[in-house]
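Every protein chain except one is present and positioned as in the full complex.
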Amino acid sequence: MDTPDLFTRCLGYLPALLDGALNTLWVAGVGVGCGFLAGILLHRLLSSTNPWFSRPARVYVSIIRGTPVLVQLLVCFYLPSALGVEVPGLLAATIGLSLNSAAYQSQILGAGFAAIPRGQIEAARTFNLSRSQTLWHVEVPQVLALTLPALVSEMIDVVKASAVVSVISVTDLMRVGQQLSSSTYRPLEVYSMAALCYLALTSLLSLAAWVCQRRLARR
Amino acid sequence: EDLLAKVKAGKQITVATEARYAPFEYVEGGKIVGYDVDLLQYVMAGALPGVKNKTLDLPFQGLLPGLDAKRFDMIIAAVTANRERVSKFAFTLPIAEATIGVLTRADSAGSIKAPADLNGKVAGAQIGSVQTDALKALDKKLKEAGGAGLKEIKEYVAYDEAYADLATGRLDAVAQSLSNLGPLMKSRPGVFAVLPQTIGPKSYFAWVARKDADSAALVKAMNEGIARANKDGTMKKLQMKWFGMSMDLPVDALPEPSM
Amino acid sequence: MSTLPILKLRAVGKSYGENRVLKGIDLDVMRGEIVTLIGPSGSGKTTALRCMNFLEAYDEGEIWIKGQLLGYSTGEQGRRTRDSEAAIAEVRRPVAMVFQQFNLWPHMSVLANVAAPLILARRMAKDEARRKALAALERVGMAHKAEAYPARLSGGQQQRVGIARALAVEPELMLLDEPTSALDPELVEEVQGVIRSLAQDGMTMVMVTHEMGFAAKISNRVVFMEGGLVVESGPPGELFGHSRTPRLQQFLKPWLERSLAP
Amino acid sequence: MSTLPILKLRAVGKSYGENRVLKGIDLDVMRGEIVTLIGPSGSGKTTALRCMNFLEAYDEGEIWIKGQLLGYSTGEQGRRTRDSEAAIAEVRRPVAMVFQQFNLWPHMSVLANVAAPLILARRMAKDEARRKALAALERVGMAHKAEAYPARLSGGQQQRVGIARALAVEPELMLLDEPTSALDPELVEEVQGVIRSLAQDGMTMVMVTHEMGFAAKISNRVVFMEGGLVVESGPPGELFGHSRTPRLQQFLKPWLERSLAP
Partner (left out) sequence: MQEFLELLPRFAVAALLTLELSLAGAALGLAGGFLLHLFRLGGGRVFALGCGVYVWLLRGTPFLSQLFIVYFGLPVLGLRLSAPEATVVSLAFYSAAYFSEIFRAGWAAIPRGQIEAAHAFGMTSRARFCHIELPQALAFALPLLANQLILVIKESAVASIITVPELTMTTSNIIASTYSYVMPYALLIAGYWLLTQSVAWLAQQAARRIPFLRTPS
């Protein structure tokens, strides 16, 4: 059996890795997206004056930030089945990452919400905008612009955190790397290639954010 | 209505595997392939005609707990039958021999020629695997024989890292089933060597289901399929294809594990 | 001028915790009138103005806008309950507000700022809202900046947009809280000009200001507040020329001195 | 009064890229003199003031402090090279600055804020520095807040600390950039009072301000700038009463009108 040279070998890993990258992108993308919406909700709960809302929210954030993602994913995967509900791995992974990211994003977005001058909200009230109109038309666009750099970091972190979703049977980029390394017995090469794929993904995100920031800055 | 009936009615069986265990199951060209996959296909064609199988790929540590939690119906992977596992789970008939060999580095072939030469050396295997238990037994044997015993037994999450550590010299030996070692030797020629002696008693790989009334019929159906494959020579053919050798396996029952 | 006051305050009180900031304010504002509130810092001017709009919930007395009680409904045994946001919005509809810090929404263009209340709160069609917004901007001389973003404007221009935003909803009463005090001295004039021209057009206004000269010239009535109470009120000539209370005289002294300096 | 000007500007120019912000400023400030710079927004007042301190590097002309050229050394063929930080610090030693936004260091107590320049830049012993700092705080009536942190103080109090910090280094010349314009109207008076008392004690000052009345009362000389040039300068009575240039007349008009209003 002849061994192709390093370069050809690495090139050969690419198609499978890209397949995995697609899954990673999906899980992380949807995770961040849902996490954003849930993060807004969580922030509302956190800043509620009613302790029945704010206290559970605080506990939630503390638990999520205090435990490994791996454990959170396992809970999302195994808990429903213990209760008799079948949740496919991909869905469980997406839900798990959303719930995880929501906790972090609630903190990031919280900083953004806090930075919006009170007066702007009051202006919305005097002009009779409803609460949800104020949230979506006045606050959220600004919060997005204000916290974009931190949100991008969070997105990058979720992409990387998603590397553990393989434990619940999602064939993500990292899992493809593991599979390749076990059929080729060359972990160093394969993981270096996988690292490059992650780098490409995260750079893509940074680039997109940079473009957004540019747009916003033109105002 | 038991599990077998449900599977037949739903035309789908969900099985789990760890596709990092060549040549039993691993990924090539984006698909899980290997000895188990081929064998399952043959067994299902006979036992469960028309049923499709859905395969989940999980890390080894997730397999038995996942089965217990009813995340899937069966484990179709090379699981070594040991005493503790057999007491908790239902194993099928053996699908391959799991007798353990010792992998060393090619450049240490001069100094390590037999298991007895492992005194003072570092050896590794997968966490919670029978191979780890075999290493522990070896350690005990070496010490009883008056030797220093193994210097350390390192436990890995998966075998790939153990092979890599052996290659970089952090390990001196890896305990692994002979069935797995053949293909490894073929794809990284000149890097590794296999000791001629095996360690531990003869043991077997089998598939696993839950040990409850619900699963009993399913296990029986699978066993019938495996027995047929054994008798009509299909199994030998597949073994030649994947391991490069064939082995004689008991047809009627899984022998009582000795470990 | 109708005889029904457009805004009526009766014994309005407001406390922040222990601190009783408003201690019973009475005020009638007739259609077309311009009332300015003056007084030392902390006397409750801003609080009073914010109550007129229910931006702050008052907790004693009553505020009526065009004959409707603002913010509360009176139940059977005379106990009152707070209205829903929607009901409050309905009563506050004829009132618009201009803020000291402008409070424009920085992520919207000038035109969008002015059109947003029309589209979102009044559910006007987008085209019509834009047309109206543009007309309001025209009115304050800011139509040429319709596409700009607030951050690009000078303070005076921002405040003119703030006024346009208030104008666009076609209010019957405008509340202005120190509309010029966040501006560089150079820019005060341009905003005061706009307010003066609104006054000439007959807009009803209640304004808090520290600019005595401006208050004197523009208002029909000046209200001097101190410690949460109205101490003196009357036409500007009377109040500035012959203040009856020593407290008002003392308050006006530095200003009188400064204006006669050069 | 000595005849050597403590600060001398000759044809000072400064550009930001293409934009020539100062176009040749001449100015002599004698010991004990109080000079105010007035002019419309963007005329270069702040830039001029910052150049006098080399916070901004000027790029044409010369600035002399007590006879020493600020910021540059002239080499053999008349080409000048920029001085080191240390050399600049030496020349700027007699000059202290008071900022519009106070610029107190929020992580230090009031006392530490005032003492820090003495300890860190003048290498004074800590005890002595504290004593001096306390004396300066006493001077502006802030000694009782010595242990407080800036965030706890009102704007007027913060600015008084800013002045104390400048006083503590015993400057021979103080530069003040709109020292009261970041303050609420009510607080302006307390800071102006401190500045007035410094003036009575004979402190030399150059101040940018928008408060014409204050400028008129306090200064020996008023300098009107526009478009990076000095348009007119002279004693306040002359400048405010009988401005020669139409531009200055136009600039002063709104203020004159406002002050004569009631």
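Labels A, B, C and D are assigned to the chains in the order they are written; within every chain, residues are numbered from 1.
The working rule: a residue touches a chain if its C-beta (ideal position, glycine included) is under 8 Å from a C-beta of that chain, and two chains touch if they have at least 3 such contacts.
Since we're looking at a predicted model, the values are computed, not measured.
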Contact list for the unshown chain, restricted to visible chains: A, B, D
Absent-chain contact - pick from B:20, B:71, B:154 or B:210: B:154
Sole contact to the chain not displayed, among D:53, D:157 or D:180: D:53
Residue touching the undisplayed chain, where the options are D:30, D:69 or D:116: D:116
Interface with the unshown chain - residue positions in chain A: 62-63, 65-71, 74, 153, 156-157, 160, 163, 174, 187-188, 191-192, 194-196, 198-199, 202-203, 206
Interface residues of chain D (partner: the chain not displayed): 53, 55, 85-86, 89, 92-93, 96-97, 99, 101, 103-109, 116-117, 120-122, 149-152, 165, 169
Chain B residues touching the omitted chain (full complex): 60-61, 64-65, 68, 88, 124, 127-129, 154-158, 161, 164-165, 168-170
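In the analysis below, only the chains that are shown with their structure count from here on.
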Any chain that touches chain C and chain B: A
Chain A and chain C, separation of their C-alpha mean positions in angstrom: 46
Distance between the centres, which are taken as Cα means, of chain D and chain B, whole angstrom: 84
Rounded Å distance, chain A centre to chain B centre (Cα mean): 36
Sites on chain A at which at least two other chains make contact: none
Overall pattern in which the protein chains touch one another (line/ring/star/complete/other): line
All touching chain pairs, where touch follows the definition stated at the start: A-B, A-C, C-D
Contact set on chain A toward chain B in their complex: 1, 15-16, 19, 77-78, 81-82, 89, 166-169, 171, 175-176, 178-188
Footprint of chain A on chain C - complex, ascending: 53, 55, 85-86, 89, 92-93, 95-97, 99, 101, 103-107, 116-117, 120-122, 149, 151-152, 165, 169
Parts of chain A lying in touch with chain C, wherever the complex brings them together: 117, 119-120, 122-131, 133, 137-138, 141-142, 145, 219
